[in-house]
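The complex is shown incomplete by one protein chain, all other protein chains being positioned as in the whole.
After this line comes subunit A, so read on.
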Amino acid sequence: MKVKTKLKSLFTWSTEELVLIGTFAALIKIVTLTVSLVGGGMNPATLLLKNIVATAMLVVLIHKVPRAGVLVLYVLQQAIIMMMLMGSGIMILPGYLLAAIFAETLAFLVGGYRNTAAIILGVAFYDLASRVISMGMSWLFMRENMALFFVALGIVGVGYIGCLIGLGTGIKFVKEFRHAGFIRR
């Protein structure tokens, strides 16, 4: 009975939580795009900053909605937005979903989203797994031109360093927002 109730609660989300996830999905897309434009395109500084921002915001989102399934829902939203605006979202969705599910499981095993360490571990794992899957997709698209693939590999590597820095920045932001009263838990 308890398991049934827990499973049911996984699919029962309040409007506030859903709106927050949608808002952050859009916010992360826009801020990363803005950082790219301000930074003048693809250079290491922009790449680092873009990923720092995205990861930090994801950490803030999970702190704001610390529920199992938040990462999966966030990935779904991102994929749908990408699918509707760019068309490529649907191809990466299965891989990204898998990465999110594994990350959620890992976070659950470490202690759940009430624990900051679990959030950090989950987000770090999700970033790594999703990048590995993205590179697999890149290989499918660029298999005739491996030089381009290696360039993409370098770019993704720099991006992941940004993600790791973003985890620390995210914790700093959370502390600040908690102090300001925006995050109460």
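FYI, contacts are C-beta pairs under 8 Å (C-beta built on N, C-alpha and C of every residue); 3 or more make two chains touch, one makes a residue touch a chain; residues count from 1.
The rule is short, and it goes like this: contacts and distances are computed from a predicted model.
UniProt lists the omitted chain of the complex under the protein name "Energy-coupling factor transport system permease protein" (options: "Energy-coupling factor transport system permease protein", "ABC transporter", "Alpha/beta hydrolase" or "Spore gernimation protein").
Contact with the omitted chain, checked across A:18, A:117 or A:132, is made by A:18. Taking the whole complex into account, subunit A touches the unshown chain at residues 11, 13-16, 18-27, 29-31, 34-35, 38-40, 43, 45-46, 48-49, 52-53, 56-57, 60, 64, 73, 76-77, 80-81, 83-88, 90-91, 140-148, 150-151, 169, 173, 176-177, 180, 182.
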